[in-house]
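Here is chain A:
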Amino acid sequence: MTVSTALELRNVIRRFGTVVAVNDVSLNVSKGEFVTLLGPSGSGKTSTLRLVGGFENLDGGSILLNGQRIDHLPAYRRDTATIFQSGALFPHKTVAENVAYGLRMRNVPKDAIMKRISESLDIVRLKGFEARYPAQLSGGQKQRVALARSLAVRPAILLFDEPLSALDLSLRLQLRAEIKRLHDELKFTAIYVTHDQGEAMAMSSRVAVMNAGAIEQIDKPETVFHSPTSEFVYTFIGESCCLPVRVTSAGIEDKKGQAVGLRLGERLAEGECRIYVRPSRLRLISEAALLPNQLTARIHFIEFLGDLYRYHLKAGALELAADHAGSIGHGVGDEIEIGWRNEDMRVFR
Partner candidate 1 sequence: MSDVAPRGAEPLVLKVLALAFTVFIVGYILVPILVTVAMSFNDAAMIRFPINVWSMKWYADFFGSPQWMDALENSILIAIGTAAISTTSGVLCAWAFQRFHIPFRDMWYILIMMPLFMPGVVLGLGVAIAFGGISIGGYAFYGSRELVMLAHSLWAMPLVFMLMEATFKTIDYRIVEASYDLGGGPVRTFFEVVLPLVSTGIVSSLLFAFVISLNEFVMALFLTDRDTQTLPVLMWLSLRSAGTPRLAVASVILALTVFTCLTVIMLWYIRQLRKVAR
Partner candidate 2 sequence: MKKTFSLQKANRRNFLKGTALAVAMPAIIGRACVSTAKAAFEGESLIAVSWSGNYEQVFRETIINPFNAKYNTKAETVGGWDQIVSQIKAAPADNPPFDVTVAEEYISSSGLAENLYMKTDRSKIPNLEAVYPWFYETRPDKAKEYGIPFGGGTCMLLIRKNLGIAPDSWSLLWDERLAGKTTADSAAWWWTLSVPAVMSQLSPGLDEMYDMSTAEPLFQQLDKLKVAKWFKDGAEQANLLNQDEADAAMSYSSDAYTFMTQSPDEYTVAVPKEGASAWADWYFKVRGTKHNDLADLFMNYMLEKETQDRFLSQSLIFMARKDVTVPAHWNGYPKSNEDYHKMFQIITMDGWDKINANYQAYDDRMKQTIAKTSG
C-alpha cells in the first residue's frame, strides 16, 4: 500500500441468493486515478460499485477508503459520491438546491454553499440554470447537474454508474469528452462503470475488465486492448472473428473435419483451438500474399459501412469478416486470399 492509494478493495464478495455477483475482487485505485470497470451486464461491475457506495452489504472481504475501513458504514457516512445512470436528481428541488443538498448535509455554512454552487455549476457549464427544476432540463443537462452535485461535496472518490447510457449517441460523445476534460482539470479520483468499451478506452487511466463477478484483467486501456490476457478480454474489447479449428498432423480442419485452406506462419500444437483475428487487421488479395498467415475464403456478402466495406467471408465451416477501405473488385461468390500478421492473431485452447 502506498501513500497515493485512495480506494482499496480486498477480496470483496457479494452474493445474491446462490448467485455470486462479486467474486473475490481486489482492486487498488490511486489518488487522481480514473478506473473503469468494463464488462457485459451481469459481470458484477455495478454491484462492485454499489458496494463501494454503500448501497449493498458485503458478504466478505473489506473496503478501505484513504486507509480507513468503510465497509460497515452506511452510504451516508462514506465520503463517496455517485453519479447515477438516470441522474437521480431530486425532482422537487431546483438545480441550485440539488447541488446544495450534499453540502447542507455536511453542515457547510450558507455562504460557502452559495459559493460552491456557483463554482460547481460553472465547472459543468450550467451557469444560469440555478432556479430550474429537473423536469425543465434536457437529459444531458440533468447529468451535468448530477455531476456538479457530486463534485460539490468534494468526495474522496467519484463513482459513475453508467451515467451516459440513457443518452443518445452525440450527447454521449459530448459528455464523455466533458468528463475527460474535467478529470484532466480537477484530477479527481473515480471509478466508472460502463459496458461501452469506447467510453472505457477514451477516459480511463486504467480499465478493469470484469466477467462473471471477477476482474479478468486490469491495466492501461492500450495494454488491455493490445495485450489481452484472456480470451474473454480479447473478445470483449474490440471486434474479433473466431476461427474454431482442429490442428492435426495432416493440416488444419474446421469443426466438421473438412480441411480448410489455412496456412499459418507458426506451427500450432495438435488438437482443437480457437484462432482470433480482428477484422480491421486482415489484409485482402494482393496485400495478403506478403503475410505469414493466409486463408482462402469465399465472399458471402458485403456490407457498406461508409469509410469501409466489410466483407463477410466463409471458408468451409469457418466464418469471418474483413474490413477494407474501398472496393477490392470482387463480388459475392468469388474466392479471395486473406492474410494477417503474427502479432494480429491470438490462439486460445
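By our rule, a residue touches a chain if its C-beta (ideal position, glycine included) is under 8 Å from a C-beta of that chain, and two chains touch if they have at least 3 such contacts; residues count from 1.
For anyone wondering why these and not others, all candidates are chains of the complex that A comes from, given by their letters.
Values in this document were obtained by computation on a predicted structure and should not be read as measured data.
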| item | value |
| --- | --- |
| For chain A, as assembled in this complex, the candidate in touch from 1 or 2 | 1 |
| Interfacial residue positions of chain A with respect to candidate 1 in the complex | 53-55, 74-77, 80-82, 84-86, 88-92, 101-102, 105-106, 133, 135-136, 149-150, 153 |
